[in-house]
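One protein chain omitted, others in place.
Here the chain labels run A, B and C in written order, and each chain numbers its own residues starting at 1.
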Amino acid sequence: MLAKTQDDTAVRISVQTEDFDIGIETDRIRSVASDIGGIASFVGVCRSEDGTLSALELEHYPGMAEGQIATILNQTFERWDLKAATVIHRYGIIPVGENIVLIITASTHRKAAFEAADFLMDYLKTKAPFWKKERFVDGSTGAWVAAAARDDEAAARWDIGP
Amino acid sequence: MLAKTQDDTAVRISVQTEDFDIGIETDRIRSVASDIGGIASFVGVCRSEDGTLSALELEHYPGMAEGQIATILNQTFERWDLKAATVIHRYGIIPVGENIVLIITASTHRKAAFEAADFLMDYLKTKAPFWKKERFVDGSTGAWVAAAARDDEAAARWDIGP
Amino acid sequence: MSEVTVKYFAWLRERVGVPEEQITLPHADMTIADLIAHLSERGENYAYAFADQTIVRAAIDQMHADHADRIEDAREIALFPPMTGG
Partner (left out) sequence: MSEVTVKYFAWLRERVGVPEEQITLPHADMTIADLIAHLSERGENYAYAFADQTIVRAAIDQMHADHADRIEDAREIALFPPMTGG
């Protein structure tokens, strides 16, 4: 399924409720790919929004979430010479300060790893079926988070059609 | 010394022979900064160069290395709204597959974390006093690695004078 | 007349009141826009959920789709607001 990768273990996708460990995941990437020159990663964390937020409730579309992440990873491997990549996205209740998403990309060259990680995050935000709802520290439930126009603009930079 | 950071622990610089642990360093970043939305990181790894290389010998200029990293971090904090950052650069003999450098940047927003990490790496490559010498698998010592013109070009993207 | 599973997510799910349901398509050759128009007539909750159709996103068999796309022999349609993952 992945264009430039023969080895399935070079790609790891997980949609899960439990937290992840960037150290363990980085070691895994290192163990499955050879001739790596750079490993870029990004951890998305639940922001406190100046102390008002207590948690985010993350809803997802089971099946389509994994499928869309695989599709986006496929495009990423077609575009950059990656050796391995990992995408982990959590769902359920995520308290402030906890991890939401992890991206790791490994390549022979630094720029490819950086750009691929940036691209993956842009497309996860606009194409992966997840939705966030706010929970406030006063116990009330907030609104569903509105999609930011800047996320669509960020994704549009990469010149891939909708 | 750092423009937008009151808390000294928000910045960690280390020039060392021993390896680092991205998990421990990420936990440290998370513990010293609040309202983090994204943590970007980059690990530079010693490439095998198609199996010919056994290790890199990294020479550095003690004192100036730390000082230049501090200067580059200062510029980074002036330019992006970072909550915390870590730069660890190893020296000595680094076998193929081992870590050379670690960058971690934490910000409220993802783009700032990504761009700051990319900027830090570009400037470390062209401004931090480290030099790499090759050691081959056949036991011979190779040449000093030549600076890549593309590294200067990458740094020039950021519009900061020499 | 064929049946499809229609799934709703986020505030669309909350407004409709169910996470999914079986819908019998009133005629063949319907588009996503036709399905939304059909659902909007099922009651106040649906009318409220689909009041602003421009922000409703759709998937056909778990692939992103436009409002003009035909449902054809799809088994699962999903309707949801713009995504906010990552």
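Here is the rule we go by: a contact is a pair of C-beta atoms (placed from the backbone, for glycine too) under 8 Å apart; a residue touches a chain by one contact, two chains touch by 3 or more.
Just so it is clear, the structure is predicted and the values come from calculations on it, not from any experiment.
One chain is not depicted; across the entire complex it touches B. Residue in contact with the omitted chain (choice from B:19, B:59, B:78 or B:153): B:59.
Where subunit B meets the omitted chain, the residues involved are 44, 58-61, 63-64, 67-68, 89, 100-101, 121, 124-133, 144-147, 151, 162.
One rule holds for everything that comes next: only the chains that are shown with their structure count from here on.
When the partners of subunit B are compared with those of subunit C, the chains appearing in both lists are A.
The most distant chain from subunit C, with centres taken as the mean of CA atoms, is B. Work out the mean CA point of subunit B and of subunit C, and you get 49 Å between them. Averaged C-alpha coordinates put the centre of subunit A at 23 Å from the centre of subunit B.
In subunit A, the positions touching at least two other chains are 44, 121. Counting only residues that touch two or more partner chains, subunit C has none.
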